[in-house]
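Step one of this worksheet: look at the structure below.
One protein chain is absent from this view; the other protein chains keep their places.
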Amino acid sequence: MYRKVKKRIFEIIQAGKDGDIISKIFDFFIVFLILINVVTIIIETFDITPREKMIIKNIELVSVIIFTFEYIFRVWTSDLLYPELSRLKAFLKYVFSFMALIDLFAILPFYVPLLIPIDLRVLRLLRVLRLFRLLKFNRYTSAFGVIAEVFKRKSAQLISSVVVVGLLMIISSVLMYNVEHPVQPDIFKNAFSGLWWSVATFTTVGYGDIYPVTALGKVLSSVIALLGIGLVAVPTGIISAGFIELTEARKNNDKKEFCPYCGHKLD
Amino acid sequence: MYRKVKKRIFEIIQAGKDGDIISKIFDFFIVFLILINVVTIIIETFDITPREKMIIKNIELVSVIIFTFEYIFRVWTSDLLYPELSRLKAFLKYVFSFMALIDLFAILPFYVPLLIPIDLRVLRLLRVLRLFRLLKFNRYTSAFGVIAEVFKRKSAQLISSVVVVGLLMIISSVLMYNVEHPVQPDIFKNAFSGLWWSVATFTTVGYGDIYPVTALGKVLSSVIALLGIGLVAVPTGIISAGFIELTEARKNNDKKEFCPYCGHKLD
Amino acid sequence: MYRKVKKRIFEIIQAGKDGDIISKIFDFFIVFLILINVVTIIIETFDITPREKMIIKNIELVSVIIFTFEYIFRVWTSDLLYPELSRLKAFLKYVFSFMALIDLFAILPFYVPLLIPIDLRVLRLLRVLRLFRLLKFNRYTSAFGVIAEVFKRKSAQLISSVVVVGLLMIISSVLMYNVEHPVQPDIFKNAFSGLWWSVATFTTVGYGDIYPVTALGKVLSSVIALLGIGLVAVPTGIISAGFIELTEARKNNDKKEFCPYCGHKLD
Partner (left out) sequence: MYRKVKKRIFEIIQAGKDGDIISKIFDFFIVFLILINVVTIIIETFDITPREKMIIKNIELVSVIIFTFEYIFRVWTSDLLYPELSRLKAFLKYVFSFMALIDLFAILPFYVPLLIPIDLRVLRLLRVLRLFRLLKFNRYTSAFGVIAEVFKRKSAQLISSVVVVGLLMIISSVLMYNVEHPVQPDIFKNAFSGLWWSVATFTTVGYGDIYPVTALGKVLSSVIALLGIGLVAVPTGIISAGFIELTEARKNNDKKEFCPYCGHKLD
């Protein structure tokens, strides 16, 4: 009986299978609650009356209670999620998973102040991270899978290009600081200002709050901006190649038995 | 006789076949009229004399009358456009199609005020949307078809990446608001300001009207700007792969009979 | 004798074959002269003394005389450039070619004022366009050929995407003008201001001189900026596919006789 109830609860709180209406309703309800919470966080940033503040507070209270029960149930059923592991290992693996940590930090700020007088209200913001749960919850899961696999396959090359860009950013920011600081001491205050300029230029955002005014600085900035084109071109090229190779690989998996061109049986 | 006239009108108002001179002239005339109307809408934004205003008003009046007849004819012949449907279904399908709705909204603002005293002049702007008709009307239709098919094939992956970007935008805007609001309360007024910053940074537009000034805000902004590179790289990779796969697929369709590699007859 | 001299002059002024030292020297000399002229145009924009101005003027005078002779010789030998055409046709074809027109406009501003009192000094700037001659004149000609062929093969698709972007720009600029003009009449003066905003946003340049301040305008701007990502992604995808197809096509041209995979003779 106990095991049956536990298994049923597990089925409900996990992403629902086709036909399991109750599980689907639960999923929708939780996602709806997450969205409501994001909306209240957004509304709170506007000028609101005390009465509206009261309503939002109550919504948050109810949400936290529900999220708490959800979290407890997820932890409780973690051994069913990883049936191949021992109870303790499954528990630890789940509790320290990225999604579970977000779930915990989303409810913690309401309980900690009851024990110790510390203001953790800012952690409430972590509830917006629960939005990532939506990714699991739509009909594009397989498309996500393809994108994720491309990133995984090409991770070494992508990390390599990020490392090169990181080095160029550090080097250019130090050089730029030394070139511009004497002329604009208030804008290029220290190497961090240089790094901020470097990011804005490499990514071609160019807010316009910081830019070189000396001739040498402009030359350096031009070089960095042009290299910034490579910052787009190289990962794009890597990712393009990844998508095409993946399609090839899948096609080849489908054609193991016969030559796809002339139909001769493959040995 | 009635059916013959109706069929001829249908032929004329639809994009003309080769050799059907009258239909071609009609098409050019309507496109010319749309362009004239767009030009008048643009001219009206400049300082013009009352006399020029009068001329524009007359041009618009004539255009609306012609567009009205065109619309009536299109609705009337909708059963010829969808011969496989019943008269009513064809009528409904056409009337609620995207292009027909634009056509209706382009002429409605001139008739509604005659019945009820309401100012719909702003809806006149919808006439610029009729410019999309030009897409149907050029020798690049097949090239458009290729681009459209790539988007259709890859829609799931493209939507997935848009969803991820959307989530990142909401999350980063809420975080940024909370980081920057205390320091720049007039710039980061509420979560919508954060969203506006988020769009400007992700897309690397960077107008410069809103940007972080705190160290934490700059770090967050740098992360978002660098992720913004992915915003370009991922859809570009998807679309590249789409174009290449489509070319492959078409080539394969052309080579059904013989193996292009060794010439063996295909079974 | 006359034909021989003409033929020799033709060989010299055309891009030199390997081993033809005089032709190579001539090519280098002309490119050097073009570069010198571009440098003088750049120097003239700085504050310079009357003496320096004098030197520049003399350099320009000598250059124009040499360019004039070069132009005359090119026109004179145009029948050798297009031996399959009649003399007159070859003459007309050359004189109205893009490069010849640039060459003419580069020297004309010095002769016209001698006949009629009109200031054509501004046309001198066209001499910078002669820099395009450098494209013909380097060891990367075949690489240029590849890029050019990709653009040619994919021209229909590229033009299609440009047409769509053009329509979106016109439509968004008219809408934006109507949204923002009432609030910022000095910034969004007329539909052209809207178009200027539209270009800055679509291309993600975002100078920061013009941007929406109303909520509706910001929403519209966000949509345009996100569509602007497509402005990069679509042509990049098209061009990527073009490069890959071209490589494939060239590979296939090389393997007409034998199956490249198993070496069996193709029937």
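Per-chain residue numbering starts at 1, and chain names A, B and C are given in the order in which the chains are listed.
In this text, a contact is a pair of C-beta atoms (placed from the backbone, for glycine too) under 8 Å apart; a residue touches a chain by one contact, two chains touch by 3 or more.
It should be emphasised that the depicted structure is a prediction, and the values quoted were computed from it without experimental measurement.
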Chains shown that the absent chain touches, full complex: A, B, C
Of C:L81, C:M99 or C:I147, the residue in touch with the unshown chain: C:I147
Option from A:N58, A:S86 or A:N190 whose C-beta touches the chain left out: A:N190
Touching the absent chain when the full complex is considered, from A:V39, A:V163 or A:V183: A:V163
Chain A, residues in touch with the chain not shown (by the definition above): 156-157, 159-161, 163-164, 167, 170-171, 174-175, 177-178, 181, 189-192, 194, 200-201, 204-208, 211, 215, 218, 221-222, 225-226, 228-230, 232-234, 236-238, 240-241, 244-245, 259-262, 264, 266-267
Absent-chain interface as seen on chain C, which is shown: 38, 41-42, 45-46, 122, 125, 128-129, 131-132, 134-135, 138, 140, 142-144, 146-147, 150, 192, 195-196, 199-200, 203-209, 231-232, 235-236, 239-240, 242-244, 247, 259, 261-264
Contact set of chain B toward the excluded chain (per top definition): 204, 206-208, 236-237, 240, 261-262, 264
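Here, only the chains that are shown with their structure count from here on.
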Interface residue identity across copies chain A, chain B - same or different by half: different
For chain A paired with chain B, centre-to-centre distance based on mean C-alpha positions, whole Å: 31
Residues within chain B bordering two or more other chains: 192, 200, 204-208, 232, 236, 240, 244, 261-262
